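Take a look at this one; I'll ask things after.
Just one protein chain is left out here, and the rest sit where they should.
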Amino acid sequence: MHREEFEQIVQAERDKHRAYEHHINVCTALGCVAYGSEKVVDALEAEVKERGLEHKCKITGVGCLGLCGNGPIMKTEPDNQFYQSVKPSDSADIIDHLGKEPVKRIHLPQNSPFFIGQQRVVLSNAGKIDPEEIESALAFGAYRALFQAATEMTPTEVLREVTASGLRGRGGAGYPTGLKWSTVAKMDDTIKYIVCNGDEGDPGAFMDRSIMESDPHRILEGMAIAAYAVGATEGYIYVRAEYGLGIQRLKKAIRQAEKMGFLGNNIFDSPFSFNVQLRLGAGAFVCGEETALIASIEGQRGNPRPRPPYPAMSGLWGHSTLINNVETFANIAPIILNGSEWFAGIGTKKSAGTKVFALSGKVNRVGLIEVPMGITLRQIIEGIGGGIPDGRAFKAVQTGGPSGGCIPQEHLDTPVDYESLRELGSIMGSGGMVIMDDTSSMVSVARYFMEFCMDESCGKCIPCRVGTAQMHELLTRFVDKEATEADLELLEELCDMVSQTSLCGLGQSAPNPVMSTLRYFRDEYLQCIAPAQEPA
Amino acid sequence: MTNTITIDPVTRIEGHGKITIEINDDGDVTNAHFHVTQLRGFEKFSEGRPFREMPALMARICGICPVSHLVASAKACDELLAVRIPVTAVNLRKILNIAQMVQSHALSVFYLSAPDLMLGMDADPAKRNIFGMYEADPQLARNGVRLRQFGQQVIERLSGKRIHPNWVVAGGVSDPLTPEAREAILADIPEVKQITLDALKWFIPLIDQYREEIKVFANFPTMYMGLINPDGSLEHYDGVLRIIDADGNHVKDIDPRHYQESIGEAVEDHSFLKSPFYKPLGYPEGIYRVGPLARLNMATRAGTPLADEALKEYQSLDWEERQSSFYFHYTRLIEILYGIERIEELLNTPDILSTHVQSLANVNAAEGIGVSEAPRGTLLHHYKVDEYGGITWANLIIATGHNNMAMDRGVYQTAKRFVDGRKIEEGMLNRVEAVIRTFDPCLSCSTHAIGQMPLHIELKDQNGNVLDVLQRD
Amino acid sequence: MVRPVEVAPPSDDKRWRIINATMRRYGYKPHALIETLHAVQEAFGFLDDASLSFVAQRLNVPMSKAYGVATFYHFFSLKPPARHNCVICLGTACYIKGSDQMLKSLGEAYGIEEGEITPDSEFALLSARCVGGCGQAPVAVVDGEVVSGLTPDNVVAMVREKINHAS
Amino acid sequence: MPDKVKVATVWLDGCSGCHMSFLDIDHVLLDIADKIDLVYSPLVDNKDFPDMVDLTLVEGGVSSVDDRAKIIKIRKHTKLLLALGDCAITGNVPAMRNRYPVAAVEERAYIENADVNQRPPSLVVPKLLPKIQPVHTVVPVDIYLPGCPPPGPVIRDALVALLNGQMPDVSPRFG
Partner (left out) sequence: MMPVKTFKIDGQDVSGREDETILEIARENDIFLPTLCNIAGLKPVGACRLCMVEVAGSNKLLPACATRVQEGMEVTTNSERLQKYRRMILEMLFVEGNHICSVCVANGHCELQWLAEKLGVDHTRLNYMFPAKEVDVSHYRYAIDHNRCILCTRCVRVCAEIEGAHTWDVSGRGIEAKVVTDLNTPWALSETCTECGKCVQVCPTGALFKKSRAVGEMVKDGQFLPYLKTMREVDNA
């Protein structure tokens, strides 16, 4: 396929899109669906039909528009107006006001602080395209990067671009993506695999879900580019079974991409072939760990195994395997299209690009945001998030889920990048950001995460299996205010021991929430120590 | 108004117990009880365990007489296998059980009761113990220690461990006796025999000094129960389980497999220790005693030469007099003598060094009952298993339990005679404890079902208000 | 015991065809185990011994391994489902807004613990580590439908209403 | 005799096997009689725990409210507390009841396996704790001598070391 052919297809889709005078994009990602956005879509469609505007006005169910706490959210184009908390009964008014002054009572102004400071790279098409129609995605540039890479670049050039961009893994640890790709590319293996980790498991995190629900093609495209770069022919997307909508849309996307020839054999009539299969998780957080995820794809218990060997050397069925998470793959197409320099210019020197966060908890504006790295926590929480509701005071922000930590007030001006967060005893993690106010007990938050880790421990290695249960028991004593000083000492020893000796990341990082709360909120633990027992 | 005196803990007994004595306004004792204050739950938590684990598990009921539990339990397990075990195994088990009786009796007499008998019931409590006795008569104390040591060494030489050996197993014992062990034991026999004879010589003159105590130390007619050989000689392992009445008449030979027809168990609100009773007479009329007193009141002869002589001398006492639990001490010494002689005899049986000491089989019966004579009396283990040999149910009747009613009643009898509620003196209370000591209650056994027994004396008024407490806590 | 080469499904229920189709799609390879168990659970609502045994034998997976996999993943259930179920989200956002209290209220109201089914098989109380509805926290999923606007005080009434509405 | 070392032994929820093993030091018990004063023990008659004891050997786990009150009090009046044997250190066999509720244990003993007055005792007897606990989970313990029971020689060596003012250096094993 030549560039002209491809451009023709794209142009045709673009023309189709432009044929409509108005577009009304209603969010149909999980959050807004819970608020009844599907009924809004029905009502709008009925209204359009009744007025005979079917050819002028297109109603599209789109992916996430961000402000999940105020759903259903919708956006009109080309006048670019946002509406929030839309009800089916608002339909007539919305259509009346198309191309005019927006409907005041539900209007969400573009200059709302929620939008200020956000920058959409990963989510650039979310909210614009119909995630269930590949045509819609094509109109907004989907698969152009793949086309470019597979037909106009050598694998080495692709690797060079990704490496030069400074992109780091968005799954949490921040391993340089280019380095990971190069390692797999260099492996002398006849079969190589690409695995997309969509087992987003941190409680309080829904970035990957939103991407899968909003722009599944972006993920497939990223995987395909990776496959081209490292010489893989098979790919797996491993998604948690709980993400029904995301799974459904990914399945559709794979089918459509195969039909269009963007996946399968001889993509764009080149020698490059790449097939993608979807694999469902079944409710095991530990499968977010690379080796456990591989075991799970192989149909086994999700038990991690010691590394080395790393998956790059010996992964799925013993073959060289590249594993990245959803958001990492979603960054690839923009890098190829806009160049590594462009990408490296976003964010900070060591942490390039943007990061998607799921902002939740005790914050005024709850939702999905994408910000350049280097933005401060204060800008996110007070600016985009609009501060703490009900006149309460901010206490801490939890990042990194069960592997992360709680960051207190005094560090709010810290820039969000991998190293800074680590220095504070937390981690970037996959992007959960939970805000806590002065009513939250940090001890009980620590216990909450420990309970999570205990439930999710695979049970293979002793420190994690028993250590998490022991720490949970100790934390329960603190929550019940029955702890002793010896309990505190033991808790700290366990934190050290479990983090040092556990087999995989789950156990190694399980003590993090405890250690970080002990670091910043030790007083709260001390207050839970019961006075010494007197003989009866 | 009633006052209650509490003795807590009862000391120099094997376990935790307390005594309460109620006193009216005139200072007269109106009631008294013995309480066992611990419960441990063996009958429950043995559920699901493989039956072969039972002997060792059940031995943990008691560190004083673990062997009796091993033996009773292993006998119950033999029944589950439905096999006859090798004669050598039987004899080795007998030696072990008798050795334990020797050490336990030595403990009771010398470590626990001799301080009362030798130094006097009213002696300084701080001195009234094995150390005080050692000061007063070093040789007697050393003899007592030696006697106990002999028993423990026999156990160790047979089984490799003094306390909680695992050697007695379903179907026999796990290892044969070594010739070296046999020689070593035999070499010690003359010395311990002499020690025991000396001890009897020391004890018998004491009888006259304790006439008052003898009258009230649980001195009342009861039935007696215990194992006995059909020829009327002493037996602690085999034999028949016999009950005689308060006049010494044969009442019944109980088939252990149907013990539940003859023995019932009553619960008293104030004690974790249950009170077994002879069912045909009902509760509490079915009171009986077990242990050395019962065994020697039932036996027509001991079965070994020196013990036969000693028994003859004991039986020259009036039958009525021999109803006093004070004579537990006397009979204990005779049994030590018998034990030493019997160990010697058994070690000289022809096949004692045979290596065929265990019958192997799988579970072949759903229910097994094992009986043995513990130092303190009859011990009964009763198990039910599923088809695979997992325990589904267990019941234990332990020696001290059989004596529970008699102890309770003896406490009342003694308190009534010695305790003056207007002016409580330590020596009075010590006598109340001493009556318990005659029974040598093994309260770790008695509390197999849960719990322990400190001694606690409480003085309470009629309304149950505690006025005074003498207790060890 | 001689095992038949061709393993027959446990019954002639038509749903086994779907499951067979899933296995066929993966060439009856052992690695199809999880996908096949998903298919069984979707078809029958839970995994019983007969289905586990059938799938294990058909895919040449040791039975103990199939059982190990089925019990490792919380998504799979070895017990028949209740008629109605309520999943309380225990994700961080929901938790700090009191979802543990909601779980407690429901548990008390229905007399069951988390993870249990009422004796009449009417109601199951479950929890999820995160349903991804953090924006609406705290949320519950009642019979598959996300419910928001909950508090520990109103959750029992809200859930009852939802269930009664459904049946 | 103020220079004698004051020693106490206590028995909580155990089988007395550790006390018996203590007696298994045999004549050594009499040999050290001039060095120690056994001020409180099931073997002697003092019913009140003395004001301050140099060394207390404790056998058995903490099973009832009485046990708990007792060990807390003893700890206050003891310089060195030695946990003697597995029951004190791990709960051991008595802790096998911990998997059952107390009521189930009582039911088996006093209702199912009884004929008269089928009900659990309730007067005078102490309340049982839901779970038997090792001693050191209730009060701090200074020395541990595991074993079921720890053999006589181990106890002897530990005592001799302590009498010489040294911490015992023994490594007995559980069981």
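Residue numbering begins at 1 within each chain, and the chains themselves are lettered A, B, C and D in the order written.
By our rule, a residue touches a chain if its C-beta (ideal position, glycine included) is under 8 Å from a C-beta of that chain, and two chains touch if they have at least 3 such contacts.
Keep in mind it's a predicted model, so treat the numbers as computed, not measured.
S.K.: Considering the complete complex, which visible chains touch the unshown chain?
M.R.: A, B, C, D
S.K.: Please pick, from A:Ala46, A:Ala393, A:Ala486 or A:Leu526, the residue that touches the omitted chain in the full complex.
M.R.: Among A:Ala46, A:Ala393, A:Ala486 or A:Leu526, only A:Ala486 touches the chain that is not shown.
S.K.: Using the touch definition from the top, which of B:Val10, B:Ala170, B:Ile244 or B:Ala299 touches the missing chain?
M.R.: B:Ala170
S.K.: Looking at the full complex, which residue from A:His17, A:Lys75, A:Arg218 or A:Arg301 touches the chain that isn't shown here?
M.R.: Among A:His17, A:Lys75, A:Arg218 or A:Arg301, only A:Arg301 touches the chain that is not shown.
S.K.: Quick one: say which of C:Arg15, C:Lys65, C:Lys79 or C:Arg160 touches the chain that got left out.
M.R.: The single option touching the absent chain is C:Lys65.
S.K.: In the full complex, which residues of subunit D touch the absent chain?
M.R.: Where subunit D meets the chain not shown: residues 83, 86, 89-93, 95-96, 98-99, 131, 133-134, 136-137, 141, 144-146, 148, 171-175.
S.K.: Residue-wise, where is subunit C in contact with the chain that is not depicted?
M.R.: Here the touching residues of subunit C are 1, 49, 52-53, 62-68, 71-72.
S.K.: List the residues of subunit A that touch the chain left out of this view.
M.R.: 284, 301, 305-306, 454-463, 465-470, 473-474, 486, 490, 493-494, 497, 500-503
Definition applied: only the chains that are shown with their structure count from here on.
S.K.: Centroid of subunit B to centroid of subunit C, CA atoms only: how many Å?
M.R.: One centre to the other, that is 59 Å.
S.K.: Centroid of subunit B to centroid of subunit D, CA atoms only: how many Å?
M.R.: 22
S.K.: Where does subunit A touch two or more other chains at once, residue-wise?
M.R.: In subunit A, no residue touches two or more other chains.
S.K.: Where in subunit D do residues touch two or more other chains at once?
M.R.: Where subunit D meets two or more other chains at a single residue, that happens at 69, 73.
S.K.: Which subunit D residues qualify as touching subunit B in the complex?
M.R.: Answer in residue numbers: 11-21, 23-24, 26-27, 29-30, 33, 38, 40, 42-49, 60, 63-64, 66-67, 69-70, 73, 92-94, 96-97, 99-100, 102, 104-106, 108-110, 113-126, 128, 148-149, 151-152.
S.K.: What residues of subunit B sit close enough to touch subunit D in their complex?
M.R.: For this pair, the touching residues of subunit B are 7-9, 11-16, 18, 20, 33, 35-41, 43-45, 57, 60-64, 66, 107, 111-112, 125-126, 128-131, 134, 138, 141-142, 145-146, 148-149, 152, 161-164, 264-272, 274, 277, 279, 283, 395, 430, 444, 449-452, 454-455, 470-473.
S.K.: Please output the residues of subunit C touching subunit A within their complex, sorted ascending.
M.R.: 29-35, 37-38, 59, 61, 65, 68-69, 72-76, 90-97, 100, 128-137, 139, 146-148
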